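With one protein chain removed, the remaining protein chains of the complex are shown where they sit.
Our next item is chain A:
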Amino acid sequence: MAQVTLNTLRKVYPNGFEAVKPASFTIEKGEFVVLVGPSGCGKSTMLRMIAGLEDITQGDLQIGDRIVNDVDPADRDIAMVFQNYALYPHMTVRKNIGYGLKNRKIAKDVIDQKVTDAANLLNLNDYLDRKPSQLSGGQRQRVAMGRAIVRDPSLFLFDEPLSNLDAKLRNQMRIEIKALQRRLGVTSVYVTHDQVEAMTMADRIIVMNGGEIEQIGTPAQVYHSPASTFVASFMGAPPMNLLDALVAENAAMIGGQTIAQFAGHGPVTLGIRPEDILPDPNGDFEINVTLIEELGAHRILHATWAGQTIMVSVAKDVTAETGTMHVAIKSDALSFFDAQTGRRL
């Protein structure tokens, strides 16, 4: 278990592309941090710099009490789980899991014991003598996990470990990984482009976009108080509604109707989560529902409001029809963003 500190860590690839702009943050001991963002935003690059698989262009990386910029990956006391599992195809599951220990001059019986323990933990006992090609995707994923946990590293790194699995297995493994991390208490950095994974697994989320960190916060903070319109639209499915509004005389207005009190002047972007718009026959606002998406537990209403499209999420027992509908708004759940920069106001 170790604290990890990034101090203005930056990555410029040899072709001159700046994949990670100077980033600084600290990951606490035992914390599970998820790096999330659209593909190509620099998440893997960041993780690979932490792993030592990619050179650090600038800045310092500290794991535990060492600056590890120039330390080999094998000496950083980390373990990594790759997207395509990266198992050694010619080794049995047992050898795959034990390989990292074998190279660390650990006695054979100790290795055997640790491999057995890890296999128990991951339900892999029956497969120890198989080759990776004889395993299912989920089992391979478990072997990759096993290879990471036997080492007792001070830091786990995950690069989209679940994206090759089908949806059902992904949900199951998500919970398993999270539970395992809780149990072992190992500091973890987990990269994903899937905001659901980020929300459900993270102690803290780091949202990245275009090589830059947009926001660092708990899942609740990121969800309820997004730091930018990017975060607002990236986190949550369906995403937060972003509407053009006008502030005048301490009130934010859409289509001439006051939505909420707000100090300032001029155009702003107003963010409302789809579930914070409530169908209410006595509501002040009128929307025009054009399409209803049935999702079982709830429904998504696609609608227009004063010429702007919005989405409204309603519970399954709420009757909804296309056409005019009255709604109320949870005014304490609103977010305001600068209309130009998109930063939270």
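One rule holds for everything that comes next: contacts are C-beta pairs under 8 Å (C-beta built on N, C-alpha and C of every residue); 3 or more make two chains touch, one makes a residue touch a chain; residues count from 1.
In the analysis below, contacts and distances are computed from a predicted model.
Asker: UniProt protein name for the omitted subunit, picking from "sn-glycerol-3-phosphate transport system permease protein UgpA", "Cytochrome b", "4-cresol dehydrogenase (Hydroxylating)" or "Electron transfer flavoprotein subunit beta"?
Answerer: Not shown, but named in UniProt as "sn-glycerol-3-phosphate transport system permease protein UgpA".
Asker: Kindly state which of the options A:Leu6, A:Val33, A:Met46 or A:Ile78 is in contact with the chain not pictured.
Answerer: Of the candidates A:Leu6, A:Val33, A:Met46 or A:Ile78, A:Ile78 is in touch with the missing chain.
Asker: Taking the entire complex into account, which one of A:Gly64, A:Gly100 or A:Pro238 touches the absent chain?
Answerer: A:Gly100
Asker: Given the full complex, what residues of chain A touch the hidden partner chain?
Answerer: Per the touch rule, chain A residues meeting the hidden chain are 14, 51-53, 72-75, 78-80, 82-84, 86-90, 99-100, 103, 131, 133, 147.
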